[in-house]
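With one protein chain removed, the remaining protein chains of the complex are shown where they sit.
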């Protein structure tokens, strides 16, 4: 269980890192949306391995095919199957891990849960599973963009101790980049996907050092969502930030989520932290945005911004002590291909999960008919 | 929508801060569990207002009644209704907020979403809604304790800038309190629910100062869960940490969640952060626990530990600038009763949500029959 | 589990026949609907015991109270708790059934499933559980009526072998009552709730004879729904007729469901059974309605009509052979109060479940905002 996400825009991902392929079924997509593979491929290309020296040399073109749910270039309102073949799978590289538990991987826990696992790569726990999410997320993004002009931009904020100088105005840092002005084009200027070019250069060095040492590093991805209509989110359990938190912590290698002022904001007093309401351009907004665009679990129309912590990649080349499935001590020396830092490739994953949460909540507020009207209207 | 939580142990909370009462329906509780009000009341007493000078003077005894689902002191396996009356509701205190949007409250977003709100208190967005969660959580905790000896302890780790000296061994802090040895009794030694007594004293001062200033403070609650059986959690979306993140971010006033090494762990290299597997007391465990007891979304049998960020309470006595529902500027001076710091009372909330996530995942692994056998066996 | 129904208009019923009370939590009701107890009570009055000589003499006024989810006479969009106290519970009447399995009751199966049961009445399997459904159904009906003028009328079509002469035009029976012209007022002209007065008289005799013999009878209830908007129902599993079938078979004592031409229609050829499309009053309709208003699982705008089979009540006064919970033979002589025929009181149950299915599907097509606009528009 657990491979399904969403209530009204519902995806079920399938596939292991080494098997026939990976993909997703999307149920609940509004009908009459113009959709073909070219809407989905770009984000898959940003996610795929081998795109730069910073990432695993595994070569997968990850070409997506749509096998159902569209007709003459438009969605039918019925389930959309998106599939990507596994091509560069080299199970032999994993032969030596067959009975060894790699530290901080899911080998032991899958064995504990299922009593069986596909030891050829990470199986279902592999980041390769996220192909389906990115594909579904691209559809979600297209809907949100057409319907409400929603824009989602994620970027690498910190790698190990190297932090980009990107700050919201309420953080009061002079000379910082304004997160509200970033675009994917700016983010993609460097392979590390950090729009602060000076920090990016340093991050690349940090990652490269780790790679040379056979080691890995982690960091933080920040996301900014603009043009979110107010009213998205359901009290009390399905709050928008609760669903975003779940979505982000469901991504491999994540250890934390914070929205708005997050952990640091707990150091402020209420009188500093509260966001005063003001009248702005004919609608009610807030002067500061420590809330991160969500109050009482519901979007207030201000930009949503949050951060996700990614641990250093568990796969490293350095020798490690561990045990095998009988509890016997073993020394592990990984030879498989891997990323010394997952963050650059995780950027489209965070964007995809964000879009999936938002579109689901948007469809709860909006009827299917209205959704279609909005989508088509914008096109006209 | 959104008032239901859980798949196999499913609760639906109901009630507003000012109305007939608040409570919860619990469906999916295993049958034949010994249960009466005395199992639930203690955690409600830890949650209720007016228990110390640190909390709101609203006086509610919050006496719970079980109206269905039990027979001769045992559960029937059918829905359990738990209800608590609203007694000390003073809607008149809120009369002046009727058309004013209190900063960083849910007034504006509820209006944006529903076009109506119960302005007598926070309505559904009020912390009073959590009464039902705490009641359901107490049942979940009883099941987990009987079945597997699971123990959940939460405590206040930080208030504003005052941090308790409580650290896991992998954090390498000499002379710190060991989180794995804490009990609720130790936590409840001070009204602030911080087991580091020196820090607790300072926290109380910080809160009291804020109160005197008509202001508020936030902080961090840490939770440690022991004796979690391995195998809980579902790849890929319903990972244990994803469901915990959602559960915590669904609590009022939360802004962040981190598990294991969390945000700080992103500064480490993989070779430092990976938890080596070892053989310990006849079973496989890990030497360090940066993972926080969860790998690949599934519990590995090590203690689960995580932290939750709570913002400073939005309700303050200090005058604030805001607007009313027509967008007109207004000055707000709150007179309602409120907590200058929600953390002490939020401790049982965090424990309840933790228990609710765990019991749901435990029931997915365990049959109803097996569940009952375990619960009864332990009693024999 | 299993006490929750619906996706976007979701109810969770609670309560046993002998306990603190019975009721329901409704989540997903659109906001700003005018609602108080008087909207719900009339259908509960049609369901309650003791309303005529045909029904059990158990005396319950079944007065409903709304404990949450409304404010100043309108819904808030948050969960609505509706509760009815149990008053005339006489557990002692059931003392002798404590360890005996009543034939065709749920005593044995509840024991097999849970290893415990509330033997004071039917517990959760009692028809008393349906109080919550009828209450929720009344809200659903109000929404459907305001939004689209939907009208739902159920009536007793057959008791044992006595059948009312009520036929759709495609059945080709001269002189029959037209089901499309029936109203609840006409249905309630007799206590048996059959609008064919001649048949009703005979039905009353049949029921009375059964009662005098300490026996019981069953029959068929037919339902007609008018003004259903086209487009309700989801391919492929959540077809409208599939959800109606589930809803009806979830009612106690039901053994069958058929829609449109049903079982008899299987005797026709396709050329007779197909409903030709025609243009009627500016919209596309069908000439005949063997489909019963649903095609491919989706409503086509024609009246929906279906029939539900109710078995003869399991509780009878006549002595019966059975066994106790050790398998020992026992003779059972029921003394509890009971209905010799459940159909008259089941009429509002069928109506309630119909409304609950329809409103849930309507909300999937219609946004919350649109729903409110429609509801309010009609009122203006």
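Note that the chains are named A, B and C in the order they appear, and that numbering of residues resets to 1 at the start of each chain.
Going forward, contacts are C-beta pairs under 8 Å (C-beta built on N, C-alpha and C of every residue); 3 or more make two chains touch, one makes a residue touch a chain.
This is a predicted model, so every value here is computed, not measured.
Of the listed residues C:74, C:167 or C:273, which contacts the missing chain in the full complex?
The one listed residue touching the chain not shown is C:273.
Touching the absent chain in the whole complex: find that residue among A:69, A:179 or A:195.
Hidden-chain contact among the options goes to A:69.
Out of C:93, C:176 or C:249, point to the residue that touches the absent chain in the complete complex.
Among C:93, C:176 or C:249, only C:249 touches the chain that is not shown.
For a quick check of understanding: of C:5, C:71 or C:119, which residue touches the chain that isn't displayed?
Considering all chains, including the one not shown, the answer is C:5.
For chain B, enumerate the residues touching the unshown chain of the complex.
7-8, 78, 235, 364-370
In terms of residues, what is the contact footprint of the unshown chain on chain A?
Interface with the chain not displayed, on the chain A side: 1-4, 8, 10, 12-16, 19-23, 25, 27-28, 31-32, 65-69, 71, 74-81, 83, 113-118, 120, 123-124, 368, 372.
Kindly note down the residues of chain C that lie in touch with the hidden chain.
1-5, 13, 101, 103-106, 108-110, 112-113, 124-125, 129, 158, 160-161, 210, 213, 215-220, 230-231, 233-239, 241-250, 252, 254-263, 265-279, 283-284, 286, 290-292, 294-301, 307, 309-316, 318, 320-323, 327-329, 364-365
The rule is simple: only the chains that are shown with their structure count from here on.
Can you name the chain that lies farthest from chain B, using the mean of each chain's Cα atoms as its centre?
C
Quick one: most central chain, C-alpha centroids?
B
Measure off the straight-line distance from the CA centroid of chain B to the CA centroid of chain C, and report it in whole Å.
Spacing between the chain centres: roughly 40 Å.
Please work out the Cα centroid separation of chain A and chain B, and write it as a whole number of Å.
Centres of chain A and chain B (C-alpha means) sit 27 Å apart.
I need the residues of chain A touching at least two other chains; which ones are they?
In chain A, the residues touching two or more other chains are 235, 364-365.
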